[in-house]
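Pasting a structure here, questions to come.
Missing here is one protein chain; the remaining ones are kept as they sit in the complex.
Now for chain A:
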Amino acid sequence: ERKRFYQNVSISQGEGGFEINLDHRKLKTPQAKLFTVPSEALAIAVATEWDSQKDTIKFYTMHLTTLCNTALDNPTQRSKMQLIRAAVKFLETDTVCYRVEEPPALAELQKNEWDPIVAWAEERYNVAIGSSTSILGPNIPASTKDTFVSHLASYNMWALQGIEYIITQLKSLILSMGVIDRHITVEKAVLLSRLEEEYQIQRWGNVEWAHDYDLCELRARAAAGTLFVHLCSESSTVKHKLLQD
C-alpha cells in the first residue's frame, strides 16, 4: 500500500488531451505512458479520485483511474473487433435470459423483473432474444448478434473498453445496454443483476459483511463503467440554449 505522496491534484490540457498532475508530477499509466483522457469531465472525476485518498492510496477504490489505465495501456492487447465479439458473446449466457424453473417464487420473480427488460431490448434493437430454462441457455439468432455487433461498432475504443467492463460486472449484455441507453439506472441494473441474491436475502436474511459489501462494490464498478462510457462517447462541444429574457 502506498502512502499519499502528493499535496495537490490538478488537471491541465496537453497535446493528447487532459492530464492529471500530482503536485508537479504528471500521472502515468502502469506501463509508464502519459495519462491523458479525452474528456475534461472525466479528468476532473479522476482527479477527484486521487484527491479523495487520505493517508494511503487505495487503488481498489479508484475505478475510473483503472478504466482509463486499461484504455490507455490495453494490457490484454485486444482489437476493437475482439472487444465487440467478447461483448456480444455474453448474450449467450446473459443473466436475464437464463431462467430457473424452481423455486416457483424465484421463477415468478425472474419473469416479472426480467421479462420487461428483455422486451425493451428486443424492441429497441429490433431483435429476437427470448429466454430459456435450458442449461444451454437461450438460442440467440445470428441476426441478433449481428445487430449488436454493428451497434457496438459505432462506439470508439475507449467507450468499448467501458462497455465490456460493465458487461463482465453485471454479467449481462442486456442490462449493460439498459444503463448505457439510460433506460434504467445503475442501481436498478445492479438489482436486476443480483436478483437471485436479493431473493435469497429476503428469504434467509442479509449478511452485511458479505451481501452489502458485494452490493456496494458492484454498484461502484457498474457506475464507474457507465460514467466512463458516457464521458468517452459524448461530444465536447457545449450547446448553448437561447436565454429567455
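Convention: a residue touches a chain if its C-beta (ideal position, glycine included) is under 8 Å from a C-beta of that chain, and two chains touch if they have at least 3 such contacts; residues count from 1.
Going forward, contacts and distances are computed from a predicted model.
Look at the chain that isn't drawn here: its UniProt entry, checked against "Glutaredoxin-C13", "GPI-anchor transamidase", "dolichyl-diphosphooligosaccharide--protein glycotransferase" or "Protein FMC1 homolog", names it "Protein FMC1 homolog". Among A:82, A:139, A:185 or A:202, only A:185 touches the chain that is left out of the view. When the missing chain is restored to the complex, the residue among A:13, A:31 or A:52 that touches it is A:52. Contact between chain A and the unshown chain involves residues 7-8, 10-11, 40-41, 44-45, 47-48, 51-52, 58, 61, 63-64, 179, 182-188, 208-209, 212-213, 216-217, 219-220, 223-224, 226-227, 230-231, 234, 238-239, 241, 243-244.
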